[in-house]
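Worksheet: the structure to be examined is printed underneath.
Shown here: the complex without one of its protein chains, the others still in place.
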Amino acid sequence: MLDACGVSTPEELFTHLPEAVRLNRPLNLAPGISEYEIVQYFRDRADNCANGYASFLGAGVYNHFRPVLVDTVVSRGEFLTSYTPYQAEIAQGTLTTIFEFQTMICQLTGMDVANASMYDGSTAVPEAAMMAVRATGKGRVLVAKSVHPEYREVLATYARHQGMPVAEFGYVSETGNLDLEDLERQMDGLTGAVIIQTPNFFGIVEQVKAAAEIAHRHGALLVVVFTEAVSLGLLEPPADADIVAGELQSFAISPSYGGPYAGIIATKEKYIRQVPGRLVGQTTDSRGNRAFCLTLSTREQHIRREKATSNICTNQALIALMATVFMTVYGKQGLRELAEQNLAKAHYLAGKTKPRFTGKFFNEFVVRTEGKSPDVVNKALLKKKIIGGLPLGRFYPELADSMLLCATEMTKRADMDRLAEVLA
Amino acid sequence: MLDACGVSTPEELFTHLPEAVRLNRPLNLAPGISEYEIVQYFRDRADNCANGYASFLGAGVYNHFRPVLVDTVVSRGEFLTSYTPYQAEIAQGTLTTIFEFQTMICQLTGMDVANASMYDGSTAVPEAAMMAVRATGKGRVLVAKSVHPEYREVLATYARHQGMPVAEFGYVSETGNLDLEDLERQMDGLTGAVIIQTPNFFGIVEQVKAAAEIAHRHGALLVVVFTEAVSLGLLEPPADADIVAGELQSFAISPSYGGPYAGIIATKEKYIRQVPGRLVGQTTDSRGNRAFCLTLSTREQHIRREKATSNICTNQALIALMATVFMTVYGKQGLRELAEQNLAKAHYLAGKTKPRFTGKFFNEFVVRTEGKSPDVVNKALLKKKIIGGLPLGRFYPELADSMLLCATEMTKRADMDRLAEVLA
Amino acid sequence: MIKKVTTHLSQNEALLFERSSPGKKAYQLPELDVPAVDASEALGAENVRQEIEGFPEVSEVEAIRHFTRLSTWNYAIDYGMYPLGSCTMKYNPRINEVAARTEGLAWAHPYQPEALSQGCMEVMETLEAALAEICGMDAVTLQPAAGAHGELTGILLIRALLQKRGNPRKKILIPDSAHGTNPATAAIAGYAVENIKSSETGGVDLGALEQLVTEDVAALMVTNPNTLGVFENNIVRVAEILHKKGAMLYMDGANMNALVGIARPGDFGVDVMHLNLHKTFSTPHGGGGPGAGPVAVKKVLEPFLPTPRLRRSGKKLAFDYKRKHSVGRVKAYYGNFGVLVRALAYILAHGGPGLKNATMDAVLNAIYIRKALEPYFDLPYTSPSMHEVVFSDDRQAKLGVRTGDIAKRLIDYGFHPYTVSFPMIVHGALMIEPTETEGKLEIDSFIDAMISIAKEIETDPQMVKGAPYNTRTSRVDETTAARKPVLRWKPA
Partner (left out) sequence: MIKKVTTHLSQNEALLFERSSPGKKAYQLPELDVPAVDASEALGAENVRQEIEGFPEVSEVEAIRHFTRLSTWNYAIDYGMYPLGSCTMKYNPRINEVAARTEGLAWAHPYQPEALSQGCMEVMETLEAALAEICGMDAVTLQPAAGAHGELTGILLIRALLQKRGNPRKKILIPDSAHGTNPATAAIAGYAVENIKSSETGGVDLGALEQLVTEDVAALMVTNPNTLGVFENNIVRVAEILHKKGAMLYMDGANMNALVGIARPGDFGVDVMHLNLHKTFSTPHGGGGPGAGPVAVKKVLEPFLPTPRLRRSGKKLAFDYKRKHSVGRVKAYYGNFGVLVRALAYILAHGGPGLKNATMDAVLNAIYIRKALEPYFDLPYTSPSMHEVVFSDDRQAKLGVRTGDIAKRLIDYGFHPYTVSFPMIVHGALMIEPTETEGKLEIDSFIDAMISIAKEIETDPQMVKGAPYNTRTSRVDETTAARKPVLRWKPA
């Protein structure tokens, strides 16, 4: 091949580069290692982590069982090693699963349309806010303090330079629910989006209807965020929302130290053209058979460039496929049963501890660590190979004496009993 | 469907069974458990095993690295969940890989034909003996004591009722090699098969040529057995054998507490019709394209019944596929390099200990555990999380003071140093 | 109309040897942490080989593409129904694969100390007990590697017992409907085979049996349900006839998928039997194996089981190697342990009730197919079906179309064929076993295909005889393959 290219060494292929730009030394990286050593390298790193600990962490990332089928499916090279399905005729596999994904997200959320995925829940929030702002023509955003704090940080980063002032409204200190009066107070004619989360960061089920009523009365759209998708197996879908922005990590995605996960945006029919990201639509092929393809791409950056609804290109397709397989395996009956188990576990744990808020909760709740600080309690728990709850002081100074506890179907009763002992 | 079958409960489908044969109680087995519990069940059992130990065991089962590609390939449902390729038109995938397997086994062993697999090395030995007996019309079998003892036990079981008297000949106590004089002494006109192993059970490379000369001179066939397939990357192929019977566990098959592995039988062209088990052959389809199919099935039980060359039906196809992928990944250059690494490791270890035999060895050798018994040494090693060598007294009373040590490319220098210290 | 499949692109792929290029490699080894050794010196120059001529030389991506492309030329359970009679092609749960790869089990060496093998041994103990309960037998050996291997073990057990009683006897009786492994096994165990003709209803002919069972007969090998998918209603009587003459009843358990949770061989007179874990207990066929063929016996045969035997004393499990009556080993180590893990995972997942449900579904599916296809295909034996149904091609043969042709046409319809031409007592057999895996959707679609083919045969038999048409490989010439065997690649 060198011959055909008219060179005698591959280095010659680069002689046209200006001398000044060429690296005239080897990269300062070790020589390559074997598969066996790579396996060992990462195992050694993993041994330096939390193997063998029981954990009560949730706070946006949940420990659910991953059905074996999920890995079986996504390990197939046909899904794993294919590109974005631009060439529909040889990508019907991916396209069909995305269409099914969009459908299931609609079924779960009560929305009419869902996109093919966003990077994650945290980036879905500013995308939803931008959507609402475009749709209403009003730039101000009101977000509940009980939305995941890191999601709010991401929102702030995105909003800063787009003329999107963001204000926060509070929660009721007794119930942990939205402070609707504060919301009402802060609403104004300039607000295009009200953003709430349910179950909220404290695990508490929110008053979506009431929030929607207030938002709509002031001409704003309601964005409902979720971080715990399993809750949708049991909870009324947020059908009063205008936009739903969520995180699917709960659907078979390993916590993986924070990613990759998959976010979604779902919305009402009328906002279709404001949706960011990819959409798959149904059509026919030239023989008249049903077929699917990426569609409405005039919303997207590769066509619309600086006028696009978002700059997103690569999304989280494979993770969305994992969620699709998860939803298929659990199905109608299983997702409910799974949610019920989560509910039962968390309420068992709550019965042994003292939840700080009185609001209804799903699989997470806040406890005060009476006397000792959350950090002190967690240290004591670590000695018992238990990772305790998330200390809340970092995000909520007023809750510095509290931690957020989560229990899922994976949480063992014995571990909850041991935790409760230390907390008591 | 019940309706269509004219019943109202599935139980009714069984009412035609005589009352006496029906089980009128539930099986005494626990109710079903979930995937998560199954994973946990087997992990708990595994925790009760040898995780985290370094090991110097070989003796027919070797610890080699399994390239990741092997699992990738055999996890594909197309290979994993297909049946024996009787329907060639929709089994060309399996058939082609078996044809490649047969070819590679021939390339490795220097034989002309190889079958699609036997259960394992141990059962391949009696099958080879039966082949030789059929081919020569002479029923007596002479097997070297240095053939894997469990293989010899299996041979004895099979031979007992087929009018195949089996006698054993010895090894030279200094070199660990075949005692060719003993072989010569025991040969007679009734012997149809001489069976030797190389590297033999003590890890020592045998004199195949010399053994062949003796066997052939007396009108017997020489069967050469191997248990350490990796040795064929470096060792002269046993081309002087008439039949090669081997075990492929070394080719990416996990030790798995003794199975499943894959045996092979390879032989010379002229014995094709004596070969037991399945064979894949090349042919064409009706459009004239190359195609493969199972062939020469008139040797097999489903056609020939009690006159078949063997009763084998199900073989070890998927394991043979794993070996095929292994051979492909390592290839011409890699299998040699792998063998060289094994050689180097074992010779490093030998340099730190005192091999009992003077014969040339590949990746295993015998040491005397001076003073202390092998069991005592092994106990001391276990405390250091090292599984020592196989004590040989169980199989060779005269070697009760010795153990068989193995080192492969996976054996770490530091562990060898630690072992040598205890042995010293 | 073919609804189940469409044609689509399928990648071609040459043999590895044809696509190799010198120097290509798909591996990397760790750097050696000890001094390299000169092979000629260490092994003797005469013992060191030249390069392995013709061995593959491809890159990693070429290797993965090679096997991925080839894989897509296969049909598989994961693609659809696989109604091979006698083969019990049921779904292979993927959790079983995970279980078998559990590190401490998959990488356990058979010679590691028993104290460090208790987990492996417990898996075996638990499986032995479960299989004994399912079969109604007293003891189980897990050593045999497959069904035929189990048969051999079982017959050797019988021989050992009879020998101990003074006379191993000479013959094994085998129905003409039996699988080929049965007579082949008897021969290896040193017995002559005497065929016994099936009765009019396809079962064991009691009259013939009474006549044939003499003091020379060591055992009858019976498959139950037999290869027609019919339960031997006289099985208790059969056992009595044998036992009265001091002969034993061996049961080929290949068809246990019809019985689990419903009836137990140990309860109807069977003395020894094998199971195919790769049929009834869902371990994958993998294109032909591996399987496992545990043998279950009544107490009287227990002393003869292969060494070693698993023994518990208190909290410890150990292998007992000192068994003077044992037939010896049939395989190195303890059996196809990885397959045993998968089978136990299946049993644990289903539990007692689940296993029985699976049996009922399997039988229901077979009967449903029988009802639907009876109008179109000849059913030579009309006894009630269990888990499979066997039609004959008699009606189609009149138009020149044989069972093998129908099978090939079924491929065009997107299905794997049924088992062709077995059992031999049926003229041109179509042996259909759906298993419990299949749902109504898939089964109805299979039935539609079979009916459609039956109609095609009436209008265009010639077309059917040329099938399949939609596969990348058309009908394969097996005759030439056997006449001029080419069993390995060679450079042109």
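Per-chain residue numbering starts at 1, and chain names A, B and C are given in the order in which the chains are listed.
We take it that contacts are C-beta pairs under 8 Å (C-beta built on N, C-alpha and C of every residue); 3 or more make two chains touch, one makes a residue touch a chain.
No experiment lies behind these values; they were computed from the predicted model shown.
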- Wait, the hidden chain, what does it touch out of the ones we have here? A, B, C
- Query: Quick one: which of A:T103, A:T136 or A:S373 touches the chain that's been left out?
  - Reply: A:T103
- If you put the missing chain back, which residues of subunit C would it touch? 3-12, 19, 21, 24, 28, 59-62, 64-65, 68-69, 72-73, 75, 77-80, 91, 93-94, 349, 411-412, 414, 437, 439-441, 470-472
- So that we can see where the missing chain sits, which residues of subunit B does it touch? 32-37, 68-69, 72, 77, 90
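Simple rule for what comes next: only the chains that are shown with their structure count from here on.
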- Note, CA centroid farthest from subunit A's centroid sits on chain B
- Message: Just the number, please: Cα centre separation of subunit A and subunit C in whole Å.
- Response: 46
- Quick one: report the Å distance separating subunit B from subunit C, using the average Cα coordinate of each chain. 20
- Message: For subunit B, give me the residues that contact two or more of the other chains.
- Response: 35, 67, 72, 75-77
- Query: For subunit C, which residues are shared contacts with two or more other chains?
  - Reply: 27, 29-30, 64, 68, 95, 97-98
